[in-house]
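Moving on to chain A:
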Amino acid sequence: MAHYEIERTHPSFIKGSHKGRKWDKIVPAFLFVCTMISVLTTVGIVLTLVLESLPFFADVSVLQFLTTLRWSPPAGDFGILPLVSGTLLVTVLAMLVALPIGMMSAIYLSEYAPDRVRRIVKPVLEILAGIPTIVYGFFALTFVTPLLREMIPDMGLFNALGAGVVMGIMIIPLVSSLSEDAMSAVPRHLREAAFALGATRFEVAWKVVVPAALSGIISSFVLALSRAVGETMIVAIAAGATPKLTFSPLESIQTMTGYIVQVSGGDISYGSVDYKSIFAVGITLFGMTLLLNLLAQFIARRFKEDY
Partner candidate 1 sequence: MVNQDPVLVKRAKTRRMKNRFYQSLFFAATCVGVVVLVVLIVDILRKGIGVLNWDFLTSFNSYRPENAGLRGAIVGSIWIIAMTAPLTFVIGVCSAIYLEEYAKKNRWTRLIQLNISNLAGVPSIVYGLLGLALFARGFGLGRSILAAALTLTLLVLPIIIVASREALASVPDSLRHASYALGATRWQTIYRVVLPRAFPGIMTGTILALSRAIGETAPLLVVGAMAYVAFSPRDVFDIFTTIPIQIYNWTSLPQEEFKQLASAGIIVLLVLLLTLNAFAILMRNKYQKRS
Partner candidate 2 sequence: MQRQSFHAELQALQQLLLDLGERVEIAISQSILSLKNLNRKQAEGVIAKDVEIDKMEERIDNGVIKLIATQQPVAKDLRRIVTAMTIASDMERMADLAQNIAEITVVFVEKNLELFKPLEDLPRMARLSQEMVHDGINSFIDGNVGLAKKMAQRDDEVDRLYHQIVRELTEYMIDRREWIEPATQLAFVARHLERIADHATNIAESVVFIETGKRADLN
């Protein structure tokens, strides 16, 4: 091998010959501070909830809080389970509406609809998610529930069903849009592969696109789920304010969020245990959404498909 002993010397990239890189020091520090804000937010939320609920747990033991089957502050019964069951009931109902409809809409939009239709319908559906929730609350109470009561006469005016259905409608676009995004992200060549094997559009959608987009779809489900768990105004208005350990969708119930918003707008003394209980409920709610999100992360990683 030849050697070329005479080397060029070219010191232009020795340090010091280049100015104006101060930004590269300042910028990351600033960006880091911004990022820390969201961390501090969590710290703030946890601190607030814990500190404010400490006096409550001084009065009501955690065990009592978790195991008592009744929630009746005037009677001194602080069992979170009725509120949890109310929350779960409404959430399940909402999911029963939102998941199938959202999912089917997503499939229609991504696999069947002509491009023009998709470009119009998708944002139209997204409007549903942007409508303030108190609007939905009254829609549930004054439109949907009466309609439902025509069909199920012995249903109460306040009921989990109406609230759940409307909440489900509200979160349809969460499922349909995000799932559609996930399905659209499935590369075209996978679809072509299936078509080339003689698959029908339905078979392509159901056996190729949906499985490939599963992690995105499940993420959208979980996002919808935590939105449903955390939704306040619809349930406050339409589901009633009756903490009840029940799984009947026809009855009036109360959710955790409903309880918090009603107490914080009520007349009870801020010094009372009753009032402090909203922080205990808040921390439970926070814990539940945290759990859901962890689950979502786990599932998303589990179903992560690389195509």
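FYI, contacts are C-beta pairs under 8 Å (C-beta built on N, C-alpha and C of every residue); 3 or more make two chains touch, one makes a residue touch a chain; residues count from 1.
In picking the candidates, the idea was that all candidates are chains of the complex that A comes from, given by their letters.
Note that the structure is a prediction, hence the values are computed from the model and not measured.
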Which candidate touches chain A in this complex: 1 or 2?
1
Would you tell me which residues of chain A are touching candidate 1 in their complex?
21, 23-24, 27-28, 30-32, 34-35, 37-39, 41-42, 44-45, 48-49, 52, 100-101, 104-105, 107-109, 111-113, 119, 121, 123-128, 130-136, 138-139, 143, 169, 172-173, 176, 200-203, 205-206, 223, 226-227, 229-233, 257, 260-261, 264-265, 278-279, 282, 285-286, 289-290, 292-294, 296-297
